[in-house]
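Note that one protein chain of the assembly has been removed; the remaining protein chains are unaltered in position.
For chain A:
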Amino acid sequence: MSFPWARHYEPKNPLTQWIDSRLPLPRFVYNAVGAGYPVPRNLNYFWNFGVLAGVALVVQIVTGIVLAMHFHSSAAGAFDSINGTIMRDVNAGWFLRFAHANGASMFLLVVYIHIFRGLYYGSYKAPREMVWLIGVVIFLLLMATAFMGYVLPWGQMSFWGAQVITGFFSAIPVVGEWIRIWLLGGYAPDDAALNRFFSLHYLLPFVIAGAVILHIWALHIPGSSNPTGVEVKGEQDTVPFHPYYTAKDGFGVGVFLILFSTLIFFFPDLLGHPDNYIPANPLSTPAHIVPEWYFWPFYAILRAFTANFILEAKLWGVVAMFGSIILLFFLPWLDKSPVRSANYRPMYRVAFWVLVLDVLVLGYCGGSAATPGIVVLSQICAAYYFAHFLIIVPIISRLERPKPLPNSITEAVLAGKSGSRMTETAVSA
């Protein structure tokens, strides 16, 4: 669907007319990310992060395809093919490898900001639930892809990460151990596991790309939300995606690339772990196993369970860790407030920032060694995380008295603050 005032694609020359009548792909692109897609006029820079995630996906696919041309997916050859051949012998191999490794971090970084943007501005609410649900699926696929990619260099962290993560499945009662052996194709991570992880690591990005198309399709049915959370009421509320947001996104991509290049060229190992420069040794576990930074909050939740309670502590940890993401699927129905944007929800706005702090503290805990103090802190923060979604948000959505909303996007814009503040006219209206 599009708004009735959306511009129509009108091919001018005979060639584009010929194409349009046979395969209207240019028309499709025009309506999706061109002048044919009307977008609220008041989007702020937090609306850049969807496009940035798309850019990161393309960067990962392109660098990944070239890296795969030089990679040996065998337990004997993987470490040397990356740390020897690619890093030292392949022309510009070091650049591709650091771009791919740091590209994963950049991808997760922009995706986290994108998710929290959705939480703040209520982007998950009707009529955009499907956009949110597909987004959570993409997030799960992304985590699986990132994990399997981290295994491929076959260093100590790769190996023991694979051991620990597949160990999650052995927590499942009765069939767990059988599932773990099936996943690994052996009793411990080895050639079979490395090869299948490589195969899936190559496949999943294209599955993600497919899910991204569904994500955008679902978004374009109701159209983009905006910082006021007020729906588009007329043509004056929108501008065409191109050139307005292609330009704004282009600026964002420039900032993204500056940060990305800084990481690649000046701090390529900042986000990695030195232990992964030691070849995998199945007989010796590193003293301190940590996943990559983007998994720290979930790792902290996993480790927060230390006592058996009906089920084994280990199973609780795994259930809670997956549950912390599965929970997001239910968010559109847990938050019953009809007001989308936290700008007009004084209580939810506070709860949102407490959640951000809570996730940051969980991340800190997940990256630290599991000392008793850290475990207690993880337990408190994990409990708060679940309480936020299951108790605090539902209660707030009943008790809260939202601030008056502007009558329209245009009114908010003309009042000077595209929805971030209550407007004079909104008060008088």
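Going forward, contacts are C-beta pairs under 8 Å (C-beta built on N, C-alpha and C of every residue); 3 or more make two chains touch, one makes a residue touch a chain; residues count from 1.
Methods note: contacts and distances are computed from a predicted model.
Selecting from "N-methylglutamate dehydrogenase subunit B", "Leucine/isoleucine/valine transporter permease subunit", "ATP-binding cassette domain-containing protein" or "Ubiquinol-cytochrome c reductase iron-sulfur subunit", the unshown chain of this assembly corresponds to "Ubiquinol-cytochrome c reductase iron-sulfur subunit" (UniProt protein name).
Summary of contacts with the chain left out: across A:G185, A:P222 or A:P279, the touching residue is A:G185. The chain that is not drawn here is touched, among residues A:I61, A:A370, A:A383 or A:A415, by A:A370. Residue A:A313 is the one among A:A32, A:M143, A:A313 or A:L327 that touches the chain not shown.
Which of A:R303, A:R345 or A:H388 touches the hidden chain is settled by the complete complex: it is A:R303.
From the options A:I19, A:V164, A:L257 or A:I278, the residue with contact to the chain not on display is A:V164. Contact residues of chain A toward the unshown chain are 160, 163-164, 166-168, 170, 181-183, 185-188, 190, 192, 196, 282-285, 287-289, 303, 305-306, 308, 312-314, 317, 370.
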